[in-house]
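Before anything else, here's the structure in question.
Yeah, one chain of the complex is gone here, protein chain that is, but the others are all in their spots.
To keep things simple, chains are lettered A and B as they appear, and every chain counts its residues starting from 1.
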Amino acid sequence: MLFTANDVGGGYGAIHIVKDISFELGAGETLAVLGRNGVGKTTLLRTLVGLADRFTGEVKVDGEPLPARSPRALAQLGITYVPDDRGVFPRLTVAENIELARLSAYRKNERDVYALFPDLAHRTAQPAGTLSGGQQQQLAIARALATEPRLLIIDELSQGLQPSIVQALAEALVNVTRDGGLALILVDQNPNLAMRICERVMVMQRGEVVAAGASATLGADERFLDLLIV
Amino acid sequence: MSGWIQFLLDFVWLSAGLALVAFSLGLILGELKIVNIAQGDLMMVGAYSMYAMRDLPFLVALGATCIVGLLLGFVLERGVLRWVYDKGFMATLLATWGVGIVLEQGVATLFTVSQKGIDAPLKGLIEIGDVVYPTYRVAVTAGIVVLLALLLLLVYRTSIGLRLRASIDNVEMASVLGISPQRTFAMVFSVATALAVLAGALIAPTIAINPTLGLSFLAPAFFAVLISKPGSLAGPVVGAVAVEFTFTLLQAYFNITIAESVLFGLLALFIVLKPQGISWSWKPAREETS
Partner (left out) sequence: MVPAASSIIGFILFAAAGLCPLFLSEFKVGLIGLGLTYGLFAIGLDLAWGRTGIVSIGQAVFFGLGTYGVAIALVRHGSAPFGAAIGIALAGILGAFIAAVGLRRVSNPSTMAVLTLATTLLAEKVARDWWSLTNGSSGLYVPPLTSTYFYYYVCFVATTGVVGLLWFFVLRRPLGNRLTAIRLNDRRAEHLGIPIFRERVVAFTLSAMVSAIAGCLSAPWMSSVSPDRVGILLSTQVLVWVAVGGRATLLGPFVGAVALTYGQDVLASSMGESYLLLLGVLFILSVLLIPNGIAGLFFTGPQLTDTTPVGGTLPPRPPLAGGDVLAAEAIVKRFAGNTVLDGVDLRIKPREIVCLIGPNGAGKTTLINVLSGAIDCDSGSVTLRGEHIERTPPDRRVAAGLARTFQVPSLFPGLTVAEHLILARQEAGMATPLPEAYARLEREHAGLRVEMLSLSDRRSLEIAMALCSRPDVLLLDEPAAGLARNDAGALAKTLRALRDHAGCAIVCVEHDMEIVRDLADRVVCLHHGRVISEGTMDHVSANAEVRRAYLGLV
């Protein structure tokens, strides 16, 4: 198993936001984490990558416990993360943002990320902080892909983006996961989009998993959709 | 004519030293988000290190002093600063102040408070136009300019610099890309300390060495950092040149104390107009987000 979470819980300060989350992810598998705002999806991801204050349970990579609970330890094992605020380095140019990722790449591959995001290709010299929200999100994904990861964890792929950009990003992700063998954990507000990209779905409510299964089965289930809709 | 040459030479010599100190200060503020009040005392340590090794060849002593600086920085970061990062701005400020007191008093205990001096390795004078200027100052100025150019190249053109700037921009995201915050902090503070110590060592032959010599550099160095955008590394260098230019110009007309007072007044005015500092680059930096 590439990635295993056993009874993971976490949060900030005195507040425990997620509890008892367990799942497994093999190489090339894709998992969407769904749920309404405020159910703890972001906290779950931050807990998994070692950015939350509190942590309980266990995370294993390749069946081995982590040497240290830090994002850096995961990076060295080929696991990278795109936060919901995109986390681009605002004063670095687009090219520098990508270059930085290449420096810490998990394996040498030199994937042409600009081919996936042509919008970025002619903005390489622009400081990332001056990009629009959609471009910043593209850059964040491109940068994550440039680390040549085995597992990509993305928080809020489509947040605040135009539908056309969302389409392009989704296609790019489908390509790299189906063809490139990249595993993916995706949090998104948009269940249809998430279920189109990911084979499996996990639904959270108040910090706990309340439903899980294959996208195809759950996507056809009205009661399941009710958990997500207005 | 000779007045202007004299002015230019003084200005270049003084701004070179200040730029080095301000660069180091800006590095610490940018990466560690710490206002390092001990900066002047680090310079003082450099001067005393040179005094302690005054019998060695100058360049050997200079190299040894740099190593002293690196070690001192490492020890201070690991021993003191690391424990106060999460205690807020005031705690870090007070901790560096405490470090400053300890350095000052430690040196005073070791060397007594009486003034010391060391000889410049180059004793000659150079004629530039009608003005005669000490060769040592010209050589040191040139050396610092080259050093700063190399440092800025390192920061803006190499992968080490790229990692550093990324870490300054967003330390959490940098760690996601495999850049360890702890190591970066320790490295940055060590190098910044070594630079401040080096600056002190270089000016040591031109001043009277005493435990409080760093104080006179502290305020202008802070001014230089304060008028540039937070987190910028080239900014403090340009800021230092601007501050020193204004200051040298003011000194041409007023005595030094009045010049400093006017400079301080100008700084206050600047802070009122531009509380966030100014960006010296032509590209707009990102707006503040809430």
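Observations, loosely collected:
In the analysis below, a residue touches a chain if its C-beta (ideal position, glycine included) is under 8 Å from a C-beta of that chain, and two chains touch if they have at least 3 such contacts.
This structure is a prediction, so every number in the text was calculated from the model and none was measured.
Within the complete assembly, B:Leu29 is the residue of B:Ala16, B:Leu29 or B:Val237 that touches the hidden chain.
The residue from B:Leu8, B:Val102 or B:Ala242 that touches the chain not shown here is B:Val102. The set of chain A residues touching the chain not shown comprises 14-15, 17, 36-38, 84, 90, 129-133, 156, 158-160, 163, 166-167, 188-193, 206, 225, 228-230.
Taking the complete complex into account, residues 29, 35, 37, 80, 83-84, 87, 89-91, 93-95, 97-102, 104-106, 108-109, 112-113, 215-216, 218-219, 222-223, 226, 230, 255-257, 260-261, 264, 267-268, 271-272, 275-277, 286-287, 289-290 of chain B touch the chain not shown.
As a working rule, only the chains that are shown with their structure count from here on.
For the pair chain A and chain B, the distance between mean C-alpha positions equals 42 Å. Contacts from chain B toward chain A in the complex involve residues 159, 162-163, 165-166, 168-170, 172-180, 231, 283-286.
On chain A, the positions that touch chain B within their shared complex are 49, 51, 70-72, 75-76, 80-81, 83, 87-92, 96, 99-101, 103-104, 127, 129-130, 143, 147.
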